[in-house]
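Structure first, commentary second.
Excluded from the complex is one protein chain; the other protein chains are retained at their positions.
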Amino acid sequence: MRFLPKTLALVSALACAGLAQAADIKIGVAEALTGGAAQYGVSIRNGFQLAAEEINAKGGINGNKIQLVIEDEQGKKEEGINVFKKLIFQDKVLMVFGPTLSNSMFAAGPVANAAKTVVFGTSNTANGITDIGPYVFRNSVMESDVLPVTVATATKHYKLKKVAVIYGNDDAFTKSGYDVFKKVLEDQKLPVTTTETYVKGDVDFKAQLTKIKASNPDAVVCSCLAEEAANIMLQARGLGLKVPFIGGNGFNSPKLFEISKLAGEGTFVGSPWSNTNPAPVNKAFVAAYEKKFGGEPNQFAAQGYDALYIAAAALKDVKLTGDINADREALKNALPKATISGVTGPFKFRPAVTKNGKPGGWDADQKPFIYLVKGGKFTLYDAK
Amino acid sequence: MLEQQLLNALTLGSVYALFALGFTLVFGVLAVINLSHGAVFMVGSYVALALITHLQASLWVAMLGAMLASGIVGLLVDMLILKPLRARNAPHLIPMIATIGVGIMLTSAAQGLFGAEVLRFPEETLPAGEFVIGDVHVRALEIAIVAIAFLLMAVLFVALKRTQLGRALRAIAESPKAAWLLGINVEGLFHITSFAAAALGGIAGVLIGLNFNAITPFMGQPMLHKGIAVIILGGMGDIRGALIGGLFLGFAEVISKAYLSSQMGDAVAFGLLFLILLVRPSGLFGRKLERKA
Partner (left out) sequence: MEWLTANFGDFWSTYSTLVFSVGVHAMLALSIWLTLSCGLLSLANAAFMGIGAYVSALLTLNLGWSFPAVLLAGGVAPAAVALLIGAPVLRLSGVYLAMATLAFGEVVRITVLNLEITGGPEGLNGIPLSTEGWHIALLLALTIYGLARLRRSKVGRAFEAIKEDEVAARLMGINVDRYKLLAFTLGGFIAGVAGALNAHFTFFISPREYGFENAVDILTMAVLGGVSDLIGPMLGAAILTLLPELLRSLHDFRSLVNGAVLVLVVLFLPKGIWEPRRIRAWFQRMIGGRA
């Protein structure tokens, strides 16, 4: 509904721009706006729209306005490929942001890479994403950078002796999070009492939690998305399981504690972003987002917002020639040097380490925040 | 731990049974696999949620509203879609495909209206209360779900067996044509059945929505998959079968998660279904159906 007027506005803005001044910079945004992944895709789109508005209000990039071309990839791989092709070959965008899910990135990423067009994922945490090729970038922090710190901090704080694990085993995001947890727990020599799984769409976790309770762990390590995590916490407390939780990236949503209230008390979460991060740039972002969209932002919106600022930082140093192939190449060469201090903290890229040693893309080089949940709120953990 | 797991199985099984009741009723009377039942179930949840959050309705009013709204959806589907297809004597699969279309429409309408995010009932509307007996924890809501599942099953069963309406419905289930010749208002009863089945789906949506408190436009889909398994296990169109099949599935799933591996939950459910069909071609508790093409 709120989409149509915006598109019209963009079209008319484009028409005026054509007459008045230098060309707009067309940037493709391919996110899942309908279907099961829409809850993430819509947030990401909002983050982009907010950032684009702010950048354009401040005069754009070297006088050029950003024009977002937003398409729905439905969280399906074929749609991802179709949308990428439309954006790259038909709309001739300078670069593409998205897609929402790692699965779609594995399908659509090679298309952009083959077309020598920068593709920039904001929510793809799976291993191997940046193996696709040198045109692939992401600012989504990988779990392998976050979880070791989270687990070590929690172990020290609670003096953990043994933990139980639960994760979603039919989802690429939660499964790869689990793989990292497993390795981290082995590295840090923390014994696992039992490992339980669930599948997407499950709402009843009592069988698994009963089993976990019987195994008597000191904490529950949970590679889950926030929506499921909230139910898991509530049901755990309902069964009398009182130990704290340790979560991954998926936990980081204000929704989690809106729902689970005090059930999540004492949870440790490591994450690139939190709504309570006191940095001024983040406070401004949270306020602007709430004003524009009438709801709290989440991590997905924050990473989309930052991603556009990262691209903008790189574009400042690119002299656009109007030859789309040359401009795409120039952007690809400029982007690795881009750094910002965004709502997710100081950001820079680092070259990906690929499995086969071939040149890969660029991963995020960011330090995670470690949060402890107190009074139903994320509070920055202070080790003292 | 065993006691708790048995209790978990009982509540999960009742949840499945509650969902499957309406599903199996439609099949029993209309001989249609109504694949929009999952979406109707979802509609029930959203209507109750909207009534509670926007109109500050009480839980009971919300439940009634959800039943009514879902029932009307079911009635409309029957009057606008299934009836013309019956009149045309469309092949068996056609109504099922039409209900897929209805499911898609309802799901995307819900997403348009409410968004794709998970919504929840406000905490104060949830019936509180928890009982702890030894090491076993049970919430009042869970007891209510088990009780309502059994109660609805019993009411439906008795209604079908003992009342005039029930006898007419059973006559239709045997042969709509013969029932029509006997002077039964077949179309009217089809409408009533569709309304009742969808209303049952709606109330299941509210109860299950309350229990797990996670409402999304897509919540009906996994339920529908399990619902199919339940009505096959219990015998298609059999009211008692919905309960027996639901409980059977609930126990099979929980026990396999508890004593084998939690990765096995769904594999056990569907593997079991597959094997049972091979051994008993009309389901575990179904009577032999000899309807040849």
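Each chain gets a letter, A and B, in the order it is written, and its residues are counted from 1.
Assume contacts are C-beta pairs under 8 Å (C-beta built on N, C-alpha and C of every residue); 3 or more make two chains touch, one makes a residue touch a chain.
For clarity, every value in this text was computed on a predicted model and none was experimentally measured.
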item	value
Contact partner of the left-out chain, one of A:131, A:265, A:327 or A:363	A:131
Missing-partner contacts on chain B, residue numbers	33, 35, 81, 84-85, 88, 90-94, 97-98, 100-105, 107-109, 111-112, 221, 225, 228-229, 232, 236, 263, 266-267, 270-271, 273-274, 277-278, 281-283, 291-293
Touch residues of chain A, complete complex, unshown partner	1, 3-4, 33-35, 71-72, 74, 77-79, 81-82, 85-86, 88-90, 102-103, 106-107, 109-111, 115, 126-128, 131-132, 169-172, 175-176
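Everything that follows uses one rule, which is that only the chains that are shown with their structure count from here on.
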item	value
Complex interface listing, chain B residues touching chain A	1, 4-5, 8-9, 11-12, 15, 108, 111-112, 115-118, 120, 123, 130, 132, 135, 137, 139, 208, 212-214, 216, 218-219, 221-222, 253-254, 257-258, 261-263, 265-266
In the complex, chain A residues that touch chain B	1, 34-36, 38-39, 42, 169, 196-204, 206-208, 210-211, 213-214, 227, 230-231, 234, 238-240, 255, 259, 261
